[in-house]
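In this view, the complex is presented without one of its protein chains, the others remaining in place.
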Amino acid sequence: MKKLIRFASIACASAMLFSTTAFAEGETFKIGSIGPMTGAAATYGNAVMNAIQLAVDEVNEAGGVNGAMLEFNPQDDENDAEKSVNAYNTLKDWGMQMLLGTVTSAPCIAVSAEAANDNMFLLTPSGSAVECIAAGDNAFRVCFSDPDQGTASAKYIGENKLAEKVAVIYDSSDVYSAGIYATFQAEAANQPFEIVAAEAFTADSKTDFSVQLQKAKDAGADLVYMPIYYNEASLILTQADAMGFAPKWFGVDGMDGILTVEGFDTALAEGLMLLTPFSADAQDDLTKNFVTKYEELYGEEPIQFAADAYDGVYIIKAALEKAGATPDMDASALCDALKAAMTEITVDGLTGAGMTWDETREPSKEPKAVVIQDGVYVGM
Amino acid sequence: MSFLSYLINGLSLGSVYAIIALGYTMVYGIAKMLNFAHGDVIMVGGYAALTMMLATGTNPLIAVVVAIVVCTVLGVVIERIAYRPLREAASPLAVLITAIGVSYFLQNIVLLIFGSSPKNFQSVVLLPDLKLAGGALIITGEAIVTIISCIVIMIVLTAFINKTKAGQAMLAVSEDKGAARLMGINVDRTIALTFAIGSGLAALAGVLLCSAYPSLSPYTGSMPGIKAFVAAVFGGIGSIPGAMVGGILLGIIEILGKAYISSQLADAIVFAVLIVVLLVKPTGLFGKKIQEKV
Partner (left out) sequence: MKSWNKNFKSNCITYGIVIAAFLAVSALESTGNLSSLLKGLLVPLCVYVILAVSLNLVVGISGELSLGHAGFMCVGAFASAFFSKAALGAIPNDGLRFFLAILIGAAFAAVFGVLIGIPVLRLRGDYLAIVTLAFGEIIKNVINTFYIGMDSKGFHFSMKDQFSMGMEPTGTMLLSGPQGITGIPKNSTFFIGILLVLVTLFIVLNLIDSRDGRAIKAIRDNRIAAESVGINITKYKLMAFTVSAALAGVAGALYSHNLATLQASKFNFNTSILALVFVVLGGIGNIRGSVIAAVVLTALPELLRSLSDYRMLIYSIVLIAMMLFNWAPRALEWRERYLGRFFKKSVKEGK
């Protein structure tokens, strides 16, 4: 068994060789982020990491924050809570002062418990479960929480009388999707529509949706609510088209990105409504600048995860400036300063104008309803 | 009517499982190894075909041929580097673990080259959908092509194994490697040929899988791969008609389970049926009895 130990030592040695320390301690603000960069959820983690890098470079080019540069370290967690905690500890060893993460909900819950113990400032760009920021008063959120989305969707559908019979297709093995569905269902009881079919799929069988669609069709649904990510949604739309089922479609923020799927026939998404804080087609300067740069660097259109992460960097920047923080503060002191500053700042970002935070540590922004017409988002 | 519709959907899904299972069972039958990387070879086949179609705008049929060539070469290379050195290892589990390593390797190399965002696959099937009963029942062109391909492959493979010299050599190797070598059969070459055919079939399966369910990511192959493995066991692993029947049954059970029992528990139902089948027939539907030597 000695050879195993030999292997381990070689691996350690090579790992040390690769690690770099470019800046001296206390001269830069060290921002860490954690998300799935490999594994089935990699597309979300990579979008976040790309956008943070882009924003950090922008901030640094413009002279940094309080005269200091930002330094960014992305870590992979494969969408696994245990690996996420490992990634968090790696970042602590690196000297992280603030965490802009994690990307997905379940790992975020585990990491935020650790961060609360350490009094480490945590701003999750896209962890939407309520528990993601519940462990301590050190955690804030950029995106909407699951209840926000589920309740807002049900209210929107009810108030605008979009449908009388609603079917839901959701991913029962996913925290995000199941979380939104649960709150949607709760609010639906108060709304003038009826949920006629609630069909689930799981991570292990998400290629064929014919049954879910057939049931929705047989139940006479005139609107299908999909609290899921765009990848599965694109398959659902394709399969519904093949079987000649054409209800109204309604999605949530995870749906954003459906128009960017390479080779997807956008005509299928015609009329799809979604609640999203961000659309890559928006014509304001902030969005145009972000989308152009992102496409230039990474060769694809940014999805909503990227927008939340980009905003996250500017939120941290605003909070650091408000608090007058300096890079030589330790993580805990910085966290106390940022906690206070967060409730005082107002940030205009890609995902909302005039975002503020109160003691609930949730962002105050309203989801915008958009509808896809002729292959682009149009506000409703 | 909706029952018929479910049945047809099950048949379509099952035909995809069946075509993957054919490659699986072929490699298992001859080389006696569970090739966990098979699902990822399928994914590579999908990417190869997609790249050809997007980059060069070639005819889909040419793209399929290219994908088959790429995967055949890949299969032979994997066998040579990762599996052959372990063929005489003290435990058959060694090569199983290496196959898992190969599976991780393929996923991550594709992730690095093509990125993590899912790609929409353009169907290579030009056949229109078949509409029955005034449009209430739809059999997609992809499903028809997949089922026909399955049957053709099954017949060709069976004929190849029973009628050609190379096929007979495969049978001999699967029965007893040592004796086959004594009879002058080149065992290494025969097993390499098995991997070549199995991987070529994987490419075809990949293209058909992605045509039927047009979403391609580096992890597309892993779950269908496991399902196809289950299908192969269902039918009696090593049996070519068994793989086809197993795959189609699996698809139908999955869809009917989803439709009539619970959509959340569809996978659990599939596995429960598998357990029951194996308890009644311990070597699958078409499996050979295990001979016990005293």
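Should a chain be cited, it is by its letter among A and B, assigned in written order, with residues numbered from 1 in that chain.
Keep this in mind: contacts are C-beta pairs under 8 Å (C-beta built on N, C-alpha and C of every residue); 3 or more make two chains touch, one makes a residue touch a chain.
Predicted, not measured: the structure shown is a model, and the values here were computed from it.
Listed residues B:A55, B:L126, B:L182 or B:L279: the one in touch with the omitted chain is B:L279.
Considering the full assembly, A:A178 is the residue among A:M69, A:A178 or A:L286 that touches the omitted chain. Listed here are the chain A residues that touch the chain not shown: 1-5, 7-8, 11-12, 15-16, 18-20, 37-38, 74-76, 80-83, 85-90, 92-93, 106, 109-110, 112-114, 129, 131, 135, 172-175, 178-179, 182, 185-186, 198, 202-204. Residues of chain B that touch the chain left out of view are 34, 36, 82, 85-86, 88-91, 93-94, 96-98, 100-102, 104-105, 107-109, 111-112, 226, 229-230, 233, 237, 262, 264-265, 267-268, 271-272, 274-275, 278-279, 282-284, 290, 292, 294.
Convention: only the chains that are shown with their structure count from here on.
Mean C-alpha positions place chain A and chain B at a centre distance of 35 Å. Within the complex, the chain A residues that touch chain B are 37-40, 42-43, 45-46, 172, 199-205, 207-208, 210-212, 214-215, 218, 231, 234-235, 238, 242-244, 260-265, 300.
Those residues of chain B whose C-beta lies close enough to touch chain A in the complex are 2, 5-6, 9, 12-13, 54, 107-108, 111, 115-122, 129, 135, 138, 140, 209, 213-215, 217-219, 223-224, 254-255, 258-259, 263-264, 266-267.
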